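I'd like to ask some things about the structure below.
A single protein chain has been removed from this complex, and every other one stays in its place.
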Amino acid sequence: MTEYVTVKPRRGAWPMRYLFRFIAVAYLFMLVAWPVSLVAKNTFADGWSSMRKALADPLVTSSLRLTVYVAVVAVILNLVFGVGISLILVRRRFPGRRVLSALIDLPLAVSPVVVGLALVLTYNRRDGWLGTTLEDHGFQVLFANPGIIMATVFVSLPLMIREVAPVLEEIGTDQEQAARSLGANSRQTFLRITLPSIKWAVVYGGVLSLARALGEFGAVKIVAGNVAGRTQTAPLIVEQRYQDFQQNTAYATSFILAFVAVACIVVVSIIRPKGNL
Amino acid sequence: MSIQVRGVNKRFGDFVALDNVSVNIPSGSLTALLGPSGGGKSTLLRIIAGLEFADTGVVEIEGLDATNLPPQKRNVGFVFQHYAAFKHMSVARNVAFGLEIRKRPKAEVRARVDELLALVHLSQFAGRLPSQLSGGQRQRMALARALAVEPTVLLLDEPFGALDAKVRKELRDWLRRLHDEVHVTTVLVTHDQDEALEVADEIVVINEGRIEQIGTPDQLYDEPANDFVMSFLGPVTRLGGELVRPHDLDLSTSDPGGAQLGTITRVSRVGFEVRVDLEVADEPVLVTLTRTHYNGLGLEVGDAAWVRPAVGAPTVISTGREVRAEEPVSAHPS
Partner (left out) sequence: MTATSLARSRRAPRTGALTLGSGLGLGVGMIWFSLIVLIPLSAVVVKAQSGGWDGYWHTITNPQTWAAIKLTVVQSLLVTLVNIVMGTLIAWVLVRDHFFGKRAVEVVIDIPFALPTIVAGLVLLALYGPRSPIGVNIANTQKAVFLALAFVTVPFVVRTVQPVLEQLDEEVEEAAMSLGASKFTTFRRIVLPSLAPAIGAGAALSFARAISEYGSLVLLSGNLAMRTEVTSVRILTYVENGNTAAAAVVASTLLLISLIVIVLVDVIQRRIARRD
């Protein structure tokens, strides 16, 4: 006769549940939550004076403007090309499709410094593969906005596609075929059926791209030349101010960047049904 | 008595899944828990298995108080509707799992696995992965796996629900024959009355968390306790505030006494049956009879006819709890 085990386990309870919860939360708190909150604390240690001082500095504001400009352009480019490439990848078959699909993820695994080097080698005016040709036509890529935009697009390119392509895959072609059977042409089908069905994926991809684009540091540093007032983005000015012992400005600018990044995540988390990125 | 359930209550939030349920399941029998979706039968089965725990009440298995025992300690075999196969293990490893957990010697495990695979006719698939098997084969594997550890009780939760009609029928017969051979106390949950009537020694009808009736298939069909049981187990029609089987109604051209007058609204011939829809006192009534019988009456649509239950036919007072043809699917766990 087996012995009685008079334990009353609740549904779904498992041993060490509280221990696991504690370890997970403690790890994330010590590694992420507390340090990030300290940026806010340090920025506002003297009230709004740090922030005001930072925003009064014309180089800081111009760097912020440049960052936003580059990020917005990058997001728009990613939107157009990202949606287009997603559509072709999902809805069409062609040789090399699988290879292309895998290559698209490449920018996520490449070091930003390598990105910067790659762009410099290609687009520099002296011996760049394409740089020399472009130079002849008076088009400057490096140490100018186009280069910064390119570097930013490079690192954020996969994000839109990785959001849109799976959704396209999942919803299938049924609705589009129904639209065609009712007489819609390609453009109408795309605008009225396809686009609305992927609109949330486009939003998530756009927000993620934006966060990534705003934050790019290493690649831009190499490609832009860090010329204050002209090609210095906000992350670059954070580094410079910190190394010039103007830590308050560094923290204030960081706070702005961090705030926007966290806002992006929170927005996606709220409007997304499951909160997964 | 193999399984005794006494006074079991279970709520999920505000939803009452089981309301003071008591039932005894005899050793070696094949008992069906029958009822509509959301009625509580799966919940009861899971409570017997230890996969859920009752709020109040007692569960005894072979005389042992199992109420608070975790499933590992109850020695029950459980078969799930969607097979719950261990996807990364071969069929043989799946079946061997329970024995390996109990640290039986390798030779013994192998012999038992071979024996069981032969029993369920899956010997040639021993090395395959579950994903390479059809639904019916996966369910047979799941049965072999559950039987491998020689459980006191075998519990099956709508085991054929995910299979198509033909395979379902085949496995139904096969389960009955298996039970006749192996004689393990078996409890089967199903919402299909044909399945219960065909396979079970005894049927427990559960609806809305309560037991409606317990009995043999014949008892339930011929002596239903109430309108719900009657309508759930077979076709019913309502005449004069009573429920009666359409094939137990007599149709005649003159009043034989104790009959009601109605008008024929529709006649359809389905196979050997003729289905006659009548309107009696503004209510629809269905009568089914054989072709020969109907042709002998010489009735047509629009004619008047007399209807009454045959002598000795089971009738039940209608209280409005009868099951309608289209039942909405319940969102609550059953």
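Order of writing sets the labels: A and B. Residues in every chain begin at 1.
Keep in mind that, in the parts below, a contact is a pair of C-beta atoms (placed from the backbone, for glycine too) under 8 Å apart; a residue touches a chain by one contact, two chains touch by 3 or more.
Keep in mind that this is a model prediction, so the values were computed, not measured.
Of B:G57, B:G98, B:G136 or B:G262, it is B:G98 that touches the chain left out of the display.
Interface note for the absent chain: among B:R112, B:R145 or B:R238, the touching residue is B:R145. Considering A:L157, A:A201 or A:A224, the position touching the chain not shown turns out to be A:L157 (whole complex). When the missing chain is restored to the complex, the residue among B:V76, B:L116 or B:V280 that touches it is B:V76.
Residues of chain B in contact with the chain left out of this view: 49-51, 70-72, 74-78, 80, 82, 84-88, 97-98, 101-102, 131, 142, 145-146, 149.
Against the chain not shown here, chain A presents residues 12, 14-15, 17, 20-21, 23-25, 27-28, 31-36, 38-39, 41-42, 80-81, 83-85, 87-88, 91-94, 100-123, 128-130, 150, 153-154, 157, 177, 180, 185-187, 189-190, 208, 211-212, 214-218, 221-222, 234-236, 238-239, 242-243, 250-251, 254, 257-258, 261-262, 264-266, 269, 275-277.
In this section, only the chains that are shown with their structure count from here on.
One finds 55 Å separating the Cα centroids of chain A and chain B.
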